[in-house]
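For reference, the structure discussed in these notes is given below.
Here the complex is missing one protein chain, while the rest keep their positions.
Letters are used for the chains, namely A and B, taken in the order the chains are written, and counting of residues starts over at 1 for each.
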Amino acid sequence: MMASIAMTTGFILILMGLYGALTNRNILRIIVSFTVANTGVNLVLVSVGYMHGRTAPILDGAVPVAEAAKRIIDPLPQALVLTAIVIGVGVTALMLTYAFKLYESKGTLDISKCRELKW
Amino acid sequence: MNTILIAIGVLLAIAMIFTAMITIHVKRPAVAMLAAGMISLFASIMFLLLAAPDVAMTEAAIGSGLTTFLLFFVLGRVRGYDDEAE
Partner (left out) sequence: MIRRFSVLILLLALGIIFANLFIGYTPDTELNQTARYYAEHTASDIGATNIVTAIIVTYRGLDTLGEVTVLFLTAAIIGLVLSQGNKPSSSLQRQLPASGELLTTGSRLLVPLILLLGAYVFVNGHLTPGGGFQGGAIIASAALLLLLTDPLYRFSRRLITIIESISGLFFIGLGILGILLAGGFLDSRVLPTGELGSLFSAGLIPIIYSFVGLKVGAEFTSMLGNLAETEKS
């Protein structure tokens, strides 16, 4: 049940982030919409590994070592999403740097005014 | 106990979708960046409900903290920007 809620929310966030990235004209708002879509993708990935009635993959008092295979959820999607979040912030920083250089050379942030590559 | 957790989950989902609509439709870019930070925060709590504490910590520190600050740094450097947001 929790996994279905999270997966639906993730899919809706991806669609709304893509809509924002395709219809805005200010570059900074496009970058913000990409951040929203990134969060949605991470939500979908983590929700795949959830199993009902089980707990986090950490062996401590609640999960003794002998019966770990019956009490924890899948640890692999969490490891992949950790990498994805960190790389996502790196790509956002790169996008912001290029937006700043574009503003310095053109004086505007509106992408409909950057027409050198249109034939 | 279980129904309380599912109720919190549904509430967080509705809050996230509502905040995403604010991000797309508001006029000033500063409010949109704050709303994106709030989406990251709600997602971090939802990761905790999905039994993933490592991912929740990472999303709270990096997604909600560093990304919002990076966006605001660049917003402060561009002055006289084009306010035409569609």
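Everything that follows uses one rule, which is that a residue touches a chain if its C-beta (ideal position, glycine included) is under 8 Å from a C-beta of that chain, and two chains touch if they have at least 3 such contacts.
Remember, predicted model here, so these are calculated numbers, not experimental data.
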If you put the missing chain back, which residues of chain B would it touch? 53-54, 57-58, 61-62, 65-66, 69-70, 73-74, 77
Hidden partner chain, residues of chain A it touches: 3-4, 7-8, 11, 14-15, 18-19, 22-23, 48, 50-52, 56-60, 65, 68-69, 72, 74-76, 78-80, 82-83, 86-87, 90-91, 93-94, 96-98, 100-101, 104
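To be clear about the criterion, only the chains that are shown with their structure count from here on.
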Centre to centre, by mean C-alpha position, how many angstrom separate chain A and chain B? 11
Across the complex, what residues on chain B touch chain A? 5-6, 9-10, 12-13, 16-17, 20-21, 23-24, 29, 32-33, 36, 39-40, 43, 46-47, 49-55, 58-59, 62-63, 66-67, 70-71, 73-75, 77-78, 81-82, 84-86
Contact footprint of chain B on chain A as seen in their complex: 1-3, 5-6, 8-9, 12-13, 16-17, 19-20, 23-26, 28-29, 31-33, 35-36, 39, 42-43, 46-47, 49-50, 54-56, 58, 73, 78, 81-82, 85-86, 88-89, 92-93, 96, 99-100, 103, 108-110
